[in-house]
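Written out below as structure tokens is the structure these notes cover.
Apart from one protein chain that is not included, each protein chain of the complex appears where it belongs.
The chains carry the letters A, B and C, assigned in the order they are written, with residues numbered from 1 in each.
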Amino acid sequence: MKKFDKERVLLGLAAPLLAIVAAFLVTALVLAATGKEPFSAFGIMFDYGVKSDSQVYIINKATTYYLAGLAVAIGFRMNLFNIGVDGQYRLAAFFAAALGGALTLPGFLQIPLIIITAMIVGAMWAGIAGVLKVTRGVSEVVATIMLNMIATAIIGYLLQPGRLGHLDSAGTKVSTTPLPESARFFDFPTQPDPVWGFLIVAVLAGVAYWFTLSRTRFGFDLRTVGQSGSAAEASGVNVKRMVVTSMLISGAMAGLIGMPTLLNDSYEYSGDFPVGIGFTGIAIALLGRNHPVGIALGALLWGFLERGTGKLEFEGYDKEIVGVIQGVIVLCVVIAYEVVRRYGLKRQQRQVGEKLAAQARNSDNQEVSA
Amino acid sequence: GQSSTEAGGSDEGKLKVGMAYDVGGRGDNSFNDSAARGLDKAKGEYKAETKELTAKSGETPADREQRLASLAEGGYNPVVGVGFAYKDAIDKVSAKYPKTTFGLIDSASEQKNVASIVFTEEQGSYLAGVAAALKSKDGKVGFIGGVDLPLIKKFAAGFRKGALDTNPKADVTVQYLSTGTDLSGFGAPDKGRAAAKGMLDKGVDVIFAAAGGSGAGAIEAVAAKPGTWAIGVDSDQAKDPALAKYSNSIMTSVVKNVDSGVFDLITSVKDGKPKTGTNSYSLAEDGVSLTTTGDHLKDIQAKLDEAKKKIVDGSIKVPTTL
Amino acid sequence: MRRGTVHALVGENGAGKSTLMKILYGMQKPDEGTISVNGEPAVFHNPGDAIDRGIGMVHQHFMLADYLTVLENVVLGSEKLHGIGDKARQKIREISDAYGLGVRPDVLVEDLGVADRQRVEILKVLYRGARILILDEPTAVLVPQEVDALFDNLRELKAEGLTVIFISHKLGEVLSVADDITVIRRGTTVGSADPKTVTTKQLAELMVGSELPSPETRESTVTEVPMLTVDGLRLTATDPDGVVRAVLDGVSFTIHKGEVLGIAGVEGNGQSELVEAVMGMRVLDTGTVTLDGDDISRTPTRRRREAGIGVVPEDRHRHGLLLEAPLWENRILGHVSEKPNSKGAFLDLKAARADTERIVREYDVRTPGIEVTAASLSGGNQQKLIVGREMSHQPKLLIAAHPTRGVDVGAQAQIWDQIREARREGLAVLLISADLDELIGLSDTLRVMYRGRLVADADPASITPEELGSAMTGAATGHLEHPADSAPEDEAR
Partner (left out) sequence: MSATATSTPPPAAPKVSGGKGGRSRLSLPVVLLIVAGGLIALSAVRAITGAQDLTSAGQISAALSMAVPIGLAGLGGLWAERAGVVNIGLEGMMILGTFFGAWAGWQTSPWIGVLAGVLGGMFGGLLHAVATVTFGVDHIISGIAINILALGVTTYFAKLWFNTGEAAERGGSPKQSPPSEDITSITVPGVSDWLHSLEGRHWFLVSDVAGILGGLVTNLSLLTIVAVLLFAGTFWVLWKTPFGLRLRSCGENPIAAESLGVNVYTYKYIAVIVSGGLAGLGGAFLSLVTSHIYNEGQTGGRGYIGLAAMIFGNWRPGGLAMGAGLFGFADALQLRAGGSSVHALLLLLTIALVALGAWKLYRKSYLTAAISLVIAAGTLVWYLGTDTVPTEFVSATPYVVTLLVLSLSAQRLRMPKADGMRYRKGQGK
């Protein structure tokens, strides 16, 4: 059986590697076709990506992406497509920032309060889609897309001077009231730039995700629903409740996405708070195959690509190439995973069939000789 | 490991200017382009070495910090952040590079080594309002804002005040194309067109569109209805090749002369007396103005000059919010 | 095969009958060998080729699109013949009348019962002008009366000069309708038989190479202690049009310790819903379910299973297994909250694995190990795993829905033995099966379900499948008495 496993690991690694190689090939072709020299571009990206400040940047970026990947992955493990992570984290970060700006408590109270607010808001927003799905049969894909748009409108309405918005002194930027010093999360004093302390929370979230899914009854039930809703139902899982619960958890996790930025970086929610990370999360969850370690690697890869292409612009390339690389990676990776999955399944069936046939032959022979 | 920028080291003596554009970057026929013109001028006159980087949509404050830091670290001085989105990033990065002068367009920073360059958009818009009210047949004028951001609201406020001061019976319709954090209103000409048509259908005959890329749609709609006027924004839109077909319908454009702000800053650094604090480019120093391409303002120029004088001497205070 | 005959193909489960037919029909490619039609060699790359050569097939599982009309289902793929409009409709009516199929072209297939669907399938084949008709287990889902009607249709087809290939496990049927019989085993032809001379017993032995096991239960172990009591059960469902219909109504019965209660009925008469109601997967409208003295009518499924309900589901792929998960995870499925699978809120992977090994050993699940996915096991081995899993938790009540469907004779006997053994120790069994012999042989009490109601009961010691069949179509109700003298003829499978 051990050998079996080793081959499975190999197969598991084959897919993402294939995809990344394919992506770089395609990108090289695109670069070459548009009259740029591809290999020095990759050289620049790589050299730059391994510099110490780049590493800090990548880790900080990856912290956010990792949380996004986890939030999406929870849904995916359930076969739920939470396209709404995007709206959930924005709404969550917005309310958390508004609350954080309004209060001045000691840090040990205020920071958890902000984080919990974000998680609750994210969970509630995702929960709407969950409830609509189980009670009214509305596809979560459509519901979460609508909710994303509605979240944008709500934030737009509330983020106005006179409501929850706060106009800066130059009169050009509205944001929530900036968080007081006490509400800022700690940094690791790395050089030259600090690594965000929220990394710790992300790591903990990853461990919790792994442990819950693979070591607890709840996680087993959740995965069961993801693999076969009908079998889960028959096995005693309350599928409807599980749908709502996992949407809530996914939303709560989504609530964390905006926190590294809010608590370690911007300290306020304004019009330029990052958008679209929910969709990045989808890409990263796909890349990491919903596995906590895989998602981490995916998040780091994304951070690396963004860092590296930032340098490309410095060297006269168009940094928009990063979109091409990322897009190709995602498309290749989903295809590669599927091909490998199917191949693995077929191969295993065949192996099992052959082994059993061999056993049967052996026993037949023995009977004959007996 | 090694830091990416350690090799940098600033070679004193040579003027190196770093520009960090907002989304859109050089070539946007608008705000960023205006800043780029200032840079180009410095390049021509001072033989400055330049480096231009551009923001992309959906980035985080950290991305902007990284961009500014890499320029500062690369020995570029001054480093200019184009757009108020750079405010927080400049606050942070300027503290790390005290010897570098930073320029911040459209926002104000308290840091010692930051020169904030702000414009009184409302004053330019006020003049546009005056022009609109004068040119309109029955005082129905419209304002189309891309997104209801404070910056755009400044335009709206000035425009409305100008129109009402000129014609107390004027009817000013204000319409935004998207709201809040949804910035799609800056890049949706179809929405601009629909909004403009809505106004035109109601008898509005002068429309001021401060809506980025969406403005093209509004101008197109106006051009399709004879006897109506559009007012452009940010750059002289009558000269925009993309709008060449409609240039006869563009009465004027409210421009912010970001280029002079940028050029002045570069000059001050070159002269060894870097600007700091808030540098307001108002109507008085032609920081904002109306363009006259096509000479459509000839008949009302006197009244405009009068309004300008009043603003400059302070007898008219233009509001910045509606 | 001769023209104008009915040629039967028999063989145990998984012998390769369907596979052979799929090759004939161009859905699979043979590795070697040739096919000749009317003396000419033929190569089929896809079903289209086979259709062109006049071969039509009615599949073991219906191949109908529910949301399309009968007309659309029939003309699909052969639109060139008569278009998709009125001409086609006319033609369908003609064929339907000619063979007495009674098919209405404009109803949605969704609204049809099994027998009607089957007739649509046959019409589909005839519409294409097929001269060779393959019927893969057409009778599996029909009651005897419907089977007779089908056979009448077949004889008519034969009279028209069509050739029919007929696959069935029910050897009695085979003997009554076939002109020739071919027996296959493990993918090769092992012999042929003449239906006029051969007996079902001989045929069966030819099929499996040994004597057939019988499901008969000898001694009775029924006690007086009620284990499961279902009283006044009513269950309604709302269809997409918002119409509320009762799928179960007034269902009451009691199963005692050590008793096997068999429910007979044509599929779709509420048996699945009954199982789901007892398992707690459906909310009852009225009625109570009592297990071992406790009212569990409102108890969730998980708790009912913990309380001692074991389930062998009717569709193991949908309800009994996680196909892409390893065997040990499948062992946890359904019993995640019980020992040895978990301790408190946490899984106990080690114990679960060890126990899976035990099940594999004790229940003779043929597998190279417990890390392989359930999908890579054969159907029978999957079923053995499920039975082993359910029996490992000492259930008080076992719900067994078609426990030996798609399972070979060896495994079948094993599963019957296990049920009997547990019954001896006081297990109550709710048995649902389409295999009437299994039902009669294994049950202590028999009830017949028709349109959501229990309409008849019978004594398994004296009832024949025919009598049961007539009750299943609603033709007979109440207590089915059997004339005492005539001993039931052995209608072996």
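General remarks:
What we mean here is this: contacts are C-beta pairs under 8 Å (C-beta built on N, C-alpha and C of every residue); 3 or more make two chains touch, one makes a residue touch a chain.
These numbers come from a predicted model, not from an experiment.
The chain not displayed here makes contact, within the full complex, with A, B, C. In the complete assembly, the contact with the undisplayed chain comes from B:180, out of B:124, B:180 or B:274. Within the whole complex, the absent chain has one touching residue among A:154, A:170, A:199 or A:248, and that is A:154.
Only one of A:20, A:41, A:205 or A:328 touches the absent chain when the whole complex is considered: A:328.
Although one chain is not displayed, its contacts with chain A can still be listed: residues 30, 34, 81, 83, 132, 135-139, 141-143, 145-147, 149-150, 152-154, 156-157, 279, 282-283, 286, 318, 320-328, 330-331, 334-335, 337-339, 342. Seen from chain C, the chain kept out of the figure touches residues 18, 25, 27-28, 46-49, 51, 57, 59-68, 72-73, 75-80, 83-84, 104, 106-108, 110-114, 117, 124, 237, 240-243, 245-247, 249, 266-270, 272-273, 315, 317-318, 450-452.
Residue positions on chain B in contact with the hidden chain: 23-29, 54, 56-57, 148, 175-180, 182, 184, 187-195, 197-199, 201-202, 213, 216-217, 220, 240-245, in rising order.
Note that only the chains that are shown with their structure count from here on.
Averaging Cα coordinates per chain places chain B and chain C 75 Å apart.
If each chain is reduced to the centroid of its CA atoms, chain A and chain C end up 44 Å from each other. Residue ranges on chain A touching chain C, taken from their complex, read 1, 4-5, 214-221, 224, 227-228, 230-231, 233-238, 345, 348-349, 351-353, 355-356, 359. Those residues of chain C that touch chain A in the complex are listed here as 279, 281, 300-306, 311, 313, 318-325, 329, 332-337, 342, 345-347, 349, 366-369, 371-373, 375-377.
Residue ranges of chain A in contact with chain B, taken from their complex: 48, 50-55, 57, 60-61, 64, 90, 152-153, 155-157, 159-161, 167-174, 191-192, 261, 265-266, 271-277, 306-307, 310-311, 313-314, 319-320.
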